[in-house]
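Note that this is a trimmed complex: some chains were dropped, and none of the rest were shifted.
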Amino acid sequence: MSLNTFGHLFRVTTWGESHGPALGATVDGCPPGIALDEPMIQHWLDRRKPGQSKYTTQRREADAVRILSGVYEGRTTGTPIQLMIENTDQRSKDYGEIAEKFRPGHADITYWQKYGIRDPRGGGRSSARETAARVAAGSVARAALNHLAPEVRITGYMVQMGRLRADRDRFDLSEVERNPFWSPDAAAAEIWAGHLDELRKSGNSVGAVIEVVASGVPAGLGAPVYGKLDTDLAAAMMSINAVKGVEFGEGMAAAELTGTENADEIFMGNDGRPRFSSNHAGGILGGISSGQDVVVRFAVKPTSSILTPRRTITVTGEETEIVTKGRHDPCVGIRAVPVGEAMMACVLLDHLLLHRGQVGDAGGRIG
Amino acid sequence: MSLNTFGHLFRVTTWGESHGPALGATVDGCPPGIALDEPMIQHWLDRRKPGQSKYTTQRREADAVRILSGVYEGRTTGTPIQLMIENTDQRSKDYGEIAEKFRPGHADITYWQKYGIRDPRGGGRSSARETAARVAAGSVARAALNHLAPEVRITGYMVQMGRLRADRDRFDLSEVERNPFWSPDAAAAEIWAGHLDELRKSGNSVGAVIEVVASGVPAGLGAPVYGKLDTDLAAAMMSINAVKGVEFGEGMAAAELTGTENADEIFMGNDGRPRFSSNHAGGILGGISSGQDVVVRFAVKPTSSILTPRRTITVTGEETEIVTKGRHDPCVGIRAVPVGEAMMACVLLDHLLLHRGQVGDAGGRIG
């Protein structure tokens, strides 16, 4: 990963600012011959789109994607795919104050410290709008995965909002698309709704934990020891705006287990593949997929753009206070769900290609 | 990051297996003119070396490093630095059984699934011995940091063993080097000692949480949006053997906070630099260092090599049981402390060079 590109063979470079004319993704290394058109991408973009419920920012963006290159007569050609999304609902006047003041907990100050210049309109490059480009790229990855590894299924959902956790005993993945929080626990979704209503009215925000699961992932993906599957997924998720932690399987809680508890015992399945008694590992051992579900979770911090006044400084070093008006997500974690799915899709496809490149069909069979 | 190399400008490629003739690191992109000799590297390697207390593997390795290139008359020349450590205490006979059986929770099975061949002696490439090469490379990074950013201090320590957490109210960094667990809480170290004694005697193992703090990091390091400082640090830490989660500042707990709670308010310090009321962010905003302490934590799972019999399968698909004899660490987290420090040093230096390359002195000043 480097600067604005990620991926080894399936390489995604995103570009664009929140209030510039457009943003997008340059996708390089996609296999040729994959069926792809704009509606296929739009389908996934629409899931991330702002303004779809009262729980996300009221900015109204069509997020309409255009394919500018790399596709001929509905199929990828193997050359770079340029995906462009025009910005249409920029209200830059909302952002006058933050051109001079740094929002606490926001990238305003560090972009300034690093570059000595920043586009303050809507957070510029550091805006969560950049994630639309990830979702667009992710939909290309999904199309290719659908062709090369059709058994892969990627599902993201929210498992925690603030201190309120969903209950795994009530998990039903068919619920995920039925509530505005992508919650697999319908009861939790109702509780979260009430909680977020209160926070929103008081001009506050809250964090969340997102889980993304990929099932049907072939064994053998991941390139130890610095291109491990979990290494690349950790980087991919951590690069999403506002993410502060990433974990696999037991994650941070793995520290609490003994070796006896943590070992996922191995048996032979009826399909001639290994079967595991549990999945503490989150589907990855030594950085390589085992064939079990790949399970990653990440924590999204609360938006720093809040109505409560906070102490801060100006570009010229004056101490002052700031209140962020604008239009913001009270819980950005919600819209991070499709983004996490997209990153999973990109990383899995990338490692599928990388593995095919190095190893081809030479992988090991058991039995 | 790709395959066995990490870093953008300061690039480290590690090589070698647990029971091969040697292992090492090829370090490319080091600035020229940096004072460096073997004792400087040995100093850091000795901290990671096995067999130093009863709490780590009893394998006896001198871990003596040789500089084979890139240094002339005690200074780096800007050309690749080859660091070699010969393996001397290989008892391959200990590993007969695991050539045929896969240890549950270990990379044995996935290396086989991926490559169709594996070096089973001591875990081959997936062995934690690989981390000696990281520590060697990290010591080069430290030498360069010492020259380019002498105010940087990197300190790693253990904050949790199993369910037993160190108490931050008792933290005293001067304690870290005084106990075999790198604990800043002397009382916790004593409790851990008893706990680990029991586990070790019962042939079991346990996980841990390590924290690494870098103070004195210049503001402006990190290359959004896919080469963010936290992105690269997350990848660096996740690539360490047995790590299952990585977090910055509040980390996974950031999900529990509101925007009001999470905002680190900003003031002007007496030194003319920004001063923050708190450090929920772990020193990184928008992927760029703010000048605050960079704080990363990672969870290390318990070793899968345990004496308790576990169910598993053989290469030929037979179901069976396994007990791992060999010489193992009951808590590999202990030896991960110097490794985490080394990764921090490498990533910081890399981003210092990357920033100098793109931005030079053009960064922004406040006031």
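Going in written order, the chains are labelled A and B, and every chain counts its residues from 1.
Basically, a residue touches a chain if its C-beta (ideal position, glycine included) is under 8 Å from a C-beta of that chain, and two chains touch if they have at least 3 such contacts.
Please read all numbers here as calculations on a predicted model, not as lab measurements.
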Assembly size in copies, with 2 chains present: 4
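Definition applied: only the chains that are shown with their structure count from here on.
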Chain A and chain B: spacing of chain centres that average the CA atoms, whole Å: 26
Residues of chain A defined as touching chain B within the complex: 1-6, 8, 14, 102-107, 109-117, 125-126, 130, 160-163, 199, 204-209, 219-228, 230-232, 234-235, 238-239, 241, 244-268, 272, 274, 277, 280-282, 284-291, 297, 299-306, 308, 310-313, 315-319, 333, 355, 359, 362-367
